[in-house]
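The complex appears here minus one protein chain, its other protein chains still in place.
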Amino acid sequence: MSYIHFPVIAVMGQFLAAFLVAIFGSKSRKASQAITLIASACAFVLVCLLIKPVALDGQIISYWMGNWEPVSGYAIGIGYEMDALGLFFAVLVSFIILMSAIYSLRYLEHDEAVDRYYTLFLMLSGSLLGLVMTGDLFNMFIMIEIMTFSAVGLTAFRNYIPEALEAAMKYLVIGSVGSSMTLAGVALLYAQTHTLNMAQVAAKIGAMQASGGLTPTVVFAFGLMFVGFGIKSFMFPFHTPVADAHPVAPTSFSMVFSTMVIKAGVYGLIRIAYIVFQVMDKSSVQILITAFGCVTMFLGVTMALAQHDFKRLLAFHSISQIGYIITALGLGTALGLTGSLFHVMNHTLFKALLFMCAGAVLHMTGSKNLDELGGLSKKMPHTTICFLIAAFSIAGIPPFNGFASKWMIYQATYEKAVESGNFFYALVTVVAVVVSVLTLASFIKVTMSVFFGQLPEKYKDAKEAPASMLIPMWITAILCLGTGVLYQLVDRTLTAPAVAASLTPANYVDKMMGSGYAASFSVKDAVATAVQHMSYWNPVLWLTLLVIVMLGVFIVILSGDNERGPVLKTKEPVADGKYATFFSGEKYRHSHMGGSDLFWGFKHDMKPYFDFIEEKHSGVLTDYTLWTIVAMAVIVVYTFVFVK
Amino acid sequence: MRLPFTPIALKNLFSKPSTVLYPFKAEVQAPPNYRGKLTYDPTKCVNCGMCVKVCSPGAINRIYEDVEGGQHITYEFDMSSCTFCATCQDFCSTGAIKLSDNFHMAEEDHENLMVRGSYFKKSVPGKLVRGDDCVFCGLCEKACPEGCIKVDRPNKTWTWDEAECVRCEKCVQKCPKKCLEFKAAESGVEWSDACVYCTLCEKKCPVGAIKVDRANKTWEIDKEACIKCGTCVSVCPKKALTLND
Amino acid sequence: MDATIHSVLSVNYVAAIFLIVLGLYTVVAKTNLIKIILGLSIIDYGINLFIVSTGFNGGTSPQFTLSELFSGQYFVDPVPQALTLTSIVIGACVDAMALALVIAIYKRYKTVDATEIRRLHG
Amino acid sequence: MVQNMLMNLLHIFIFPGLLFVTVIGVLMTGIDRKLVARMQKRVGPPIVQGFYDFFKLMGKESIVPEAANKPAFLAAPIIGYVSLVVMVLFIPMFSFSVYSGTADMIVLIYLLTIPGVALIVGGTASGNPYAGVGASREMVAMIGYELPLILSVLAVCRKVGGSAMTFSLNEIVNWQAANGCALFQWALIPAALAFLLVIPGEVGTQPFDVAEAETEILEGPLIEYSGAPLAMFKLNTALKMFIMPAMFVALFLGGVHTGNVVLDVVLFILLTGLVSFITMTVPHAIAARFKVERLFKFYWTLVAALGLVSLVLVWFGL
Partner (left out) sequence: MFKKMIAKSMSKSPWIYHMNTGSCNGCDIELVACLTPRFDAERFGFKLAGSPRHADIVVVSGPITSQSKDRLIRTLEQVPKPFCVVSLGSCPKSGNVFKGSYSVEAPLDKYVNVDVSVAGCACKPETIIEGLYKATLILQKKREAMEK
C-alpha cells in the first residue's frame, strides 16, 4: 500500500526541486540541469509505478492532505484523488516533462540565466501534475494559476526578443481572465454546495439532477467554468495567445506548452463535464462542445496553411488538434471519449516530436522562416526522419498513431450522427476528414520548404542536431509508431480505464467519500451508449499484408537487371553532368519551391476566406479580449437557455 | 452541361481510323511537283557553276581533279544542308539538276545524303578564234549557255567574252560553217593591236628578243631567245602584251 | 436567514457583478496596457467580494477559544474567507507580473498602446 | 494451418494481389490509350503497350540526382505501389472477397492517400523546382477530391446501414444483393455521380492531371525519375486505374450475384473496365486539362454539392 503516497510525492518533489534550483542553480548550470533531470525522472518513475494499481486494477487512490478525513460525510480537507483519468494525463505530463528536460540540456546552451528557466519549468511540471491529481476544486484553480504564471514566465524567458514580451502579455491577460472565470465558477459552486471537494460536489449535483433540474447557480457555474477551462485549452475564440506564444517561446518549453498545458484545459473540461456536473448526457451541452471543437478544428488548420513561420504553423496545428479532441469529447459517447483521450496521447507524442524537430532546425540554422529554409534533409537526416514520422502521424497516415485516434473520432462522430439522427454530426465528420487532409497539406508544405528541395547558401554548413536533442526525438518517434501499431495494447492499459473512470462518477464519489455515499445521493453512472468502445480498426492484419507485399516487391526489384547509376559523392550540388538537377538546361542555381508559394490553387480560391480570418487575427490585445468576452457571454447565455 | 466532342468521339470509336499505315503497309506518293531529293545528271552538266553560286546554304561544291588531257569534275550535293528551294534547278541552264519527289531521306550515315555526280571534261586550251568564213548566222550565240558570244548581223560584228566562257565547246559544235575553234595560244609573249610601238619592251627585254620598228609599225619576237620573264608584259604602258605559258 | 441578511447580501452581489462587468469593460475598451491590467485586477476584486459575501450567514466572526464554545453559537463560514485570501494573493501576483511585463514592453516597443503592439498577427 | 497460410499467400501474391492487379492495371492503361486513339480516329498503340513501357523503363539506367534525398527518392514509389496492392485485397469482387474486416471502407479511403503522399514526397525529395510545383498541385488536387469522396462514401454507408451504419464493403455488397444496386436508389444517384467525377481526379488522367502536366511543368514530380522508380510510379497510376473503378463497382453496382465465383470475377472486371471507360477514357479524348484552381473550384463546389445533396437525401430517410 506504499504507492498511496506516490502522487503527492511526485507533485511536492517537483516544487521542492524548483526551490532547490532557485537556491543552487545560479552558481552552476550543471547543478540546475541535474536537479531538474532527477526531479522529472523520479516523477515519471513514480507515476509509472502507479499504472499497475490504478489503471489495471481499477483502484482509485484518495489521499487527504494533513489527514483531514471527511467528517460525517462532509469533506473539510483538501483531497487528492488519483483515478485512471488523472493517471492517464499524469503519465503523459511526466513523460513530456522528462523529454523536455533532456531536450533542454543542449537547447538552452546559448541562453544565460538558465536556472530561472528551470525553476519556472519545475513549477510548471509540479502544477501540471498537481492539477491532474487533485480532487479539490479550489486546489485545481490554484494549480491552474501556477501553471499560467510559469507558462507566461517561460514564454517571456528570452526577453531580448520583443515579440516574446508581447506574446507573454497577451497570454497573461487572457489567461487571467480565464482564471477569474474559473474562480467565479468555483465560488458559485461553493455557494451552492458549501464544499470544494469534487466528489462531494458531484454527489450533491447528482442528487440535484435526480430531483429535478439543476439550479441556476450551478448552471451559471458550469457556464463560467466551461469558459475558464475553454480559455485554458485555447478553444476557438480564445486560441490567439497560443499562436503568438509559440514562435517566440524556447522550444523545450513550447514542447510542453503545446502538449500538456493545453491538455490541462481539456482535462478540466472532461472533469467538470463528465464527473462534477454530469451534464454530458444532455444533447444541448454535446452540441455546444462539438460545435466549438469543430470550429476550432477548421480555423486552426486554415490559419496554419497561411503561415510562414515554422513554429507558428505548429501552434495553429495544436489548436486544430485540440479542436479534434474537444469535438470527440463533446459527443458524450464512450467511443467519442476513447477517441478523444487516445488523440490526447497521440497529439502529445507527435506534437512534442514536431516541436523538437522545429527546435533542432532553429538551433542548427538559426531561422524558422519557411521561405528561407530548404533541403536540410541532407544535412540533418535524423531530424528529417523524425519529422516525417511526426508529419505522417499528425496527418493520419495509416501505420502511424494519428490515424488510429482520428479514425476513432470519425467513427464516433458518425455513429453519434446515426444514433442521434442529428445531421449536424455528419457534417462534423466531413469537416473532420477535410481538416485531416488540410493538415496533411500543411505538413507537406513544411516538409517541402524545410527538409526537401534545395539547400540555400546560408545553411551550407548546417550540422545534425546534437545527441542529447536526438535521444528524446527518437524515443518519441518510436512511441509514435508504436502507439499507432499496437494501439489495442495501449488502449487496454491506459485509455480504456480512463474512459471507464470518467464515465462512472459514482465509483469516483464512493472511493473519495466512503462507499455507499454516492447511492445516498443517487449519483448514477453516465448512461453511455454501448460501452463497446473498441473501434473496428485492427492494424495488425493490414500491416502484415504490407510487409508481405513489400518483400514480394523487393524480390522483383533485385531480380531486375538494370544497373543503378553510381551516385557521385560530392556534397555540393553538381552544376553539370548526369546527376545535376534538371533545370531545363540551365546551370544549377538555387531555386527552391517552398514556403508561401505552395498550394496556389487552394489559396486563390479561398482568398476571401483567408483574407477574412487573417484580418481577424489582428494581433491587438483588446481584439482578442473582446473575442473572449463575447464568447463567454454566448456560452453563458447558451447554458442558461438550453441546459436544464 | 454540354460535352463538346462526345458524339464525334463516340462515332469515331466505331469508324475506321484515318491513319495511313505508312512504313509497312501503305506506300505514300509525294504530291505532284514535290521538291524532294535532288538528282544530278553529270552528262548534261557543263560545269557552269551557276548552281554553286545560287545555292543559298552552299550545299553544292565542286571538286576538280586534273587528269591528263582534261579535268575530272565531280559535283557534290549535300542533302543534309540543302533547303530544297530548287533555285539550282531553275538556274541550271542545261537541266542537269532535277529535284525528285523522293522524300525518304532518313539516313544513319551521312554518305547516303550526299548526291554525287562526276564527269570527265577535256581541257580546252586558249581562246575562241573565229575563222573568216563566218556568215554571222548567230547560231553560236544561241548555243552558248553562258551567253558570252554576241553576234550583230547588220554590222557584222562578233565578240567573245573570255571571262564568262566555260569552254563547253557548244559553239564549236553548233557552227554550221565550222569556222570557230579554240586555238591554244602558243606559249610565249603574244602581241595585240593595242600596241603603240613605243619600243619600251624592246629596251627592257633582258635578252633583247623584241624588235620594234616605229616607222612601219612592225613588232617581232625571237621565240627561242625569249625566256618568258614577263618584264615586257609588265612594262608595256598599253598592256598590249600577254604572256601565255 | 431572515430578510436582513438577504438585503445585505444582495447589495454585495450587485456590487460584485458591477465590479466584474466594469473590469471586463476596461479590459476590452481601453488600449493602454496599464489600464488593461487595472481592469484585470478590478475583475479579481469583484470576484473576491463575491466569494467573501457567499460565506456570510449572519453569524459572528469565527474567532473563538474552546471555552467560548457552546451549542447554539453561530459562526460565519470561514472557508470562503480563506479562499479570498488566496485569491487576493494571486491577484497581486498577476498584477506584479503584468506590470513587470509592461515595463519590459515599454523598453522594447517604446509604447504601451495595445493597438501598436501587434508584431505577432495574421 | 499451412494450407491456410498458402491460401493467404496465393491471395496476396497471385489472384487479387500483386500479379493479377498489376497485369490487369497495365492492360487497362493499354486499352485506355488504344480507345483514346481510336476516338481521335488514329490507330493507337498495341494493347500491351503498357508492358512494353514497363519493361523498357526497367531496362533503362536509373539516375538518382545529387540534390535528391536518396532514401526518400527511391522508397517513395515502392511504398505507393505496396499500399495500392494491399488495397486491392480489401475490395470484394461481388461474392468473392479476400479480407473484409468490419471497416475496410475507411481503410480504403486512407490507403488512397498513401500513393498521393508517396508521389508528393518522391517529387519533393528529388529537389527539383518543377517537382515542387507538381507536388504542390498534386496536394491541391488531393484536397479537392477528398471532400466529395468522403461525402459520397458516407452517404452510401448511411443508406446501407439503415438504423446503425456500416463501414464494411461486404455488408454494402450484400445489401445491394438484397435490394438492388445502390446506383438505382434514387437518393444515391448524386453520390454515384460525385464518385464518378472523383475517379479521374484521383487517378490523375488527362483532364485532371494537373500534377503531371508534361507540357506545363515537365511531368511534375516525376521529372527526376528514370528507369525502375519511374516504372514503379507508372505502375502506381495503372493500379489506381483499376482500383478506383473497382471501388465504384463494389460500392454502387454491387448487386450482381451470379452462380459461381469465376463468373462473378469476370463480370466484375468487365464492369470495372466499363466504368473506367466512361470516367477516364472519354474525358481524356474530349476534354482539355483543367487549370489548378478551376479543378479545385470544380471539386469543392459542383461535385461536393452532389455528394452533400445525396447525404441530405439519405439522411432524411429516403
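Note that the chains take the letters A, B, C and D in the order they are written out, and that residue 1 is the start of every chain.
As a working rule, a contact is a pair of C-beta atoms (placed from the backbone, for glycine too) under 8 Å apart; a residue touches a chain by one contact, two chains touch by 3 or more.
Keep in mind that this is a model prediction, so the values were computed, not measured.
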item	value
Touch partners, limited to displayed chains, of the chain removed from view	A, B, D
Of D:Asp32, D:Asp53 or D:Glu202, the one touching the omitted chain in the full complex	D:Asp53
From A:Lys30, A:Lys578 or A:Lys644, residue that would touch the chain that is not displayed	A:Lys578
Footprint left on chain D by the chain that the document does not show	33, 37, 40-46, 49, 51-56, 58-63, 130, 214-215, 217-219, 222-227, 230
Chain B residues touching the omitted chain (full complex)	17-23, 28, 30, 36-37, 56-59, 78-85, 103-108, 110, 113
Missing-chain contacts mapped onto chain A	559-562, 565, 576-578, 580, 582, 584-587
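The rule we apply is simple: only the chains that are shown with their structure count from here on.
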item	value
Of A-D and A-C, pair with higher C-beta contact tally	A-D
Centre distance in Å when chain A and chain C are each reduced to the mean of their C-alpha atoms	31
Inter-centroid spacing, chain D versus chain A (mean Cα positions, whole Å)	35
Centroid spacing, where centroids are CA-atom means, of chain B and chain D in whole angstrom	72
Two or more partner chains touched - positions in chain B	none
For the chain D and chain B complex, residues of the former touching the latter	35, 37-44, 282, 285-287
Residue ranges of chain D touching chain A (in the complex, touch as defined)	9, 12-13, 17-18, 58-67, 69-70, 72, 78, 81-83, 85-86, 89, 99, 101-103, 106-107, 110-111, 113-114, 117, 120-121, 124-133, 135-137, 139-140, 142-143, 146-147, 150-151, 154, 157-158, 161, 163-165, 167-168, 210, 218, 223-224, 227-228, 291-293, 295-297, 300, 311-312, 315
Residue ranges of chain A in contact with chain D within the complex	375, 377-378, 384, 388, 392, 395-398, 403, 407, 410-411, 414-415, 418-419, 423, 426, 429-430, 433-434, 437-438, 440-441, 444-445, 447-448, 451-454, 535-538, 541-542, 545-546, 548-550, 552-554, 557, 560, 562-565, 567-568, 570, 573-574, 578-584, 588, 591-594, 597-602, 604-605
